[in-house]
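Yeah, one chain of the complex is gone here, protein chain that is, but the others are all in their spots.
This part shows chain A:
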Amino acid sequence: MNVNQSAPPVPPFGQPQPVYPGYHQSSYGGQPGSTAPPTHYGAYNGPVPGYQETLAPGVSRAPPSLGAPPATTAQTPCGQAAYGQFGQGDVQNGPSSTVQMQRLSGSQPFGSAPLAPVVSQPTVLQPYGPLPTSSQVTAQLAGMQISGAMAPAPPTLGLGYGPPTSLASASGSFPNSGLYGSYSQGQAPPLSQTQGHPGAQPPQRSAPPQASSFTPPASGGPRMPSMSGPLLPGQGFGGPPVSQPNHVSSPPPQVLPPGTQMTGPPGPPPPMHSSQQPGYQLQQNGSFGPGRGPQPNYGSPYPGAPTFGSQPGPPQPLPPKRLDPDAIPSPIQVIEDDRNNRGSEPFVTGVRGQVPPLVTTNFLVKDQGNASPRYIRCTSYNIPCTSDMAKQAQVPLAAVIKPLARLPPEEASPYVVDHGESGPLRCNRCKAYMCPFMQFIEGGRRFQCCFCSCINDVPPQYFQHLDHTGKRVDAYDRPELSLGSYEFLATVDYCKNNKFPSPPAFIFMIDVSYNAIRSGLVRLLCEELKSLLDCLPREGRAEESAIRVGFVTYNKVLHFYNVKSSLAQPQMMVVSDVADMFVPLLDGFLVNVNESRAVITSLLDQIPEMFADTRETETVFAPVIQAGMEALKAAECAGKLFLFHTSLPIAEAPGKLKNRDDRKLINTDKEKTLFQPQTGAYQTLAKECVAQGCCVDLFLFPNQYVDVATLCVVPQLTGGSVYKYACFQVENDQERFLSDLRRDVQKVVGFDAVMRVRTSTGIRAVDFFGAFYMSNTTDVELAGLDGDKTVTVEFKHDDRLNEESGALLQCALLYTSCAGQRRLRIHNLALNCCTQLADLYRNCETDTLINYMAKFAYRGVLNSPVKTVRDALITQCAQILACYRKNCASPSSAGQLILPECMKLLPVYLNCVLKSDVLQPGAEVTTDDRAYVRQLVTSMDVAETNVFFYPRLLPLTKSPIESTTEPPAVRASEERLSDGDIYLLENGLNLFLWVGASVQQGVVQSLFSVSSFSQITSGLSILPVLDNPLSKKVRGLVDSLRAQRSRYMKLIVVKQEDKLEMLFKHFLVEDKSLSGGASYVDFLCHMHKEIRQLLS
């Protein structure tokens, strides 16, 4: 409260504001009043929808693009630029898909004939009008080519899709071109747009400028125009195409005519399109013609195709037989575009239902009433009003919540509100906490709950008058009335046993069996702990951490240590009664680090010595956790156990495990048992831990099978983390382990937490994914929760939603801070509701969707055969896309694959999920690895799943050495690797440095300090520290990548053609994987087939 009051200045909470004050205020302020601002944003949003709509038309374009094809080669570029649409289409054709393509084609009326030669592409075309197909194909092809070609020209155009390379620059344009164009107008009247677009678009195009206006704000003001300009020309296919980076440009002219083709914005397609393809929906991207899909990619579907049909002719010739991978939607392009468009302005959360920038984009957030996307991300920001709609769309409605997410230093952490003894104000009926959406009525004497509509009295001490708009005059002085995220100090009623909690404790539990000693782990760990103990998390600016520490070592018995400050020497107490674990001491086990420093140091010095000669190889596990939990119970506090464990616990004790690893089970109905715990003992134990607020972090150092699936049960259910270092050796893994350990120990964490998600009437949280325990259906219990842990919540309708009032979410987290303070953290988020499916598709977030789907699938493997899970994923994805195609895309040939703009990456990402180790293990993947990954993914946030499933591949020598920014990523495919280059690949867990065989000797020398490629040690994990710009840059880049991830990524140097390359290739997710995973192109074709089946 005080804070607020003190803050009186305009922006009460100011802090954040101060940062951009001018900014927001100006722009924002404007917003409300003026439409202008909206436009900006709207532009964005708008665009999207616009696109989609356009897409429909676009589809038609696609064909055009095809048409373009003739010109293609040249044009293509344009086309591509247009969007990946083309590209996509192309892609399909191009790559692997050929086969499929063919099939498709086969099926398709057209294709057969024309395609034959062209291979898939033609077929693709077929889908559309036969002719069109061909044309389309061409277009696609063109697109593809374009990409290649484009590169040069496009940059400016950037439209994006098409040529990945150009993308970066293009991206900016992209949106504009496609999106904007469409949007600007489209947005407002979505419905009309869709349809209308085609026609309208043309004008828009011209209009584009406006659109551009939007973009401009972002960055490309200039571009925009240019873009638009080009677009038009581009559309014009013909000649311009080539020159025109993006199709977009070219089409316009022609497009216009087609009107529908507008979609064409993608211009490129235009060629044909001009007439027919209405929009290409390039934007939609995704569509491919099944085989042909290429053009379709995006919107080609439509009529355009037919038109093309005629064109086909030309295309055919052009068409390379394959889908050009560059033509299918490129994640890289999308990411780059979003970065360029949205990275520069803060994301202001004041408006309901805004889709935030992608997780890969760096942006600042200004809290103006809704929680930052860093805390909550939704699969869709526009929720269908009815469950029927939701069922139809099959788009999961889910929110990925990271309640304690760390914020960048520029953003202020949530304000703490102290309401004194009365505690936070809540709705009497649904118990929702006071938030900006609560409606004050009757002059401020009452308020109506925004969740359940219950009318509550305002307590006298909270009373405040309302201004003429019905807002409380103090609204801006109170975080809970004006911010999306804030904290309340909890009263004693919110505490266990009605007692304020004591500060939490950390207990380090170290395996000292033979393996741990021999590998050097114990010595390393003890040494590290000495200094690490000074870095325990502390609250705010507290001088010293309130956290107490305790130490236990164990093999098949447990050793507790008394490190009371008054002792001269630590005392060891051995408990061998592992069957019935208990804590042998009370006083002196958990101590303040500073007070007992001498004793602790002495202990850590002696532990490695004491067990140096151990021959004990057996270990226990469950009793160790039990012991830690009992210790916390005895001390009456919450806390965290850090377990350092090496082997399968086979010693006679509760929780004893046997080696049940059996690869023969893979791909059988029994495969699921590999993911299930061996015994129920750990669940029971976890439950007790949760009740005590005992979070377990597990560090595993296995040399062989340790049954991660079972060992992880407790960490998983208590909100802990698991780290695994297979075949740990100090020399190789020390840095990684220590870095993880430091981060894990230091990170801010809340204990003994309960999270509850409340929603407005109409939807309800029905399912939860993550690392936690639930004893009922609504409360998520987290023994511990840190800033990396995410809970994914799925919602279902239980009633109708109202378009006007939208849908509200309130996530309340009650937890104990690391200083022992009991707090409530509240995140609020308002979403729009829609009665039109198109709105839903326009406001989706594919990354979040993938996060949800991966978690859903990964949980599914516990109960169903993996195949079933995979099929279900594919089916769901197909249904989502088919629904879109059926309900939102403008009519077009069945052969075209039309993807919603927001979901154009869904297939590629989904394919990555499908071929991940858990769902499709390769021969080298162990059961433990799978269980480990499964466990990790469960609590990943959107950014982590994004990079985990689609790794980043960064070329190192392409960009000038001087450039300080991260080099633009390339798509994760072997085709993108040039043997004269060096690449970094990271997925959040692994980091590879791939060295091409014909890399310049100078580069080798300056990076590895050896004279030739052959002298580079394969598998090297540390780059020599050399004083030259390249070495510095690469090492700097490695460090910065590591800094972005919550786990330390160990570097592995892979040489081209080396046997380690197999490992590396596993991460090139657009390619076919050894384990049978489909390539992107193949999968896209498959997806298209599925969709078509659904539609027919």
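Basically, contacts are C-beta pairs under 8 Å (C-beta built on N, C-alpha and C of every residue); 3 or more make two chains touch, one makes a residue touch a chain; residues count from 1.
Definition applied: contacts and distances are computed from a predicted model.
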Protein name (UniProt record) of the chain left out of view, among "Protein transport protein SEC23", "Pyridoxal phosphate (PLP)-dependent transferase superfamily protein", "Actin-related protein 2/3 complex subunit" or "Origin recognition complex subunit 4" | "Protein transport protein SEC23"
Touching the absent chain in the whole complex: find that residue among A:Val557, A:Val591, A:Ala807 or A:Cys902.
-> A:Val557
Out of A:Ile441, A:Met573 or A:Ile961, which touches the unshown chain?
-> A:Met573
Options A:Glu410, A:Glu442, A:Asp587 or A:Glu1057, residue touching the unrepresented chain = A:Asp587
Listed residues A:Leu603, A:Ala771 or A:Ile1016, member touching the removed chain | A:Leu603
Logged for chain A, residues touching the omitted partner chain are 557, 559-561, 567, 569-577, 580, 582, 584-588, 603, 606, 609-610
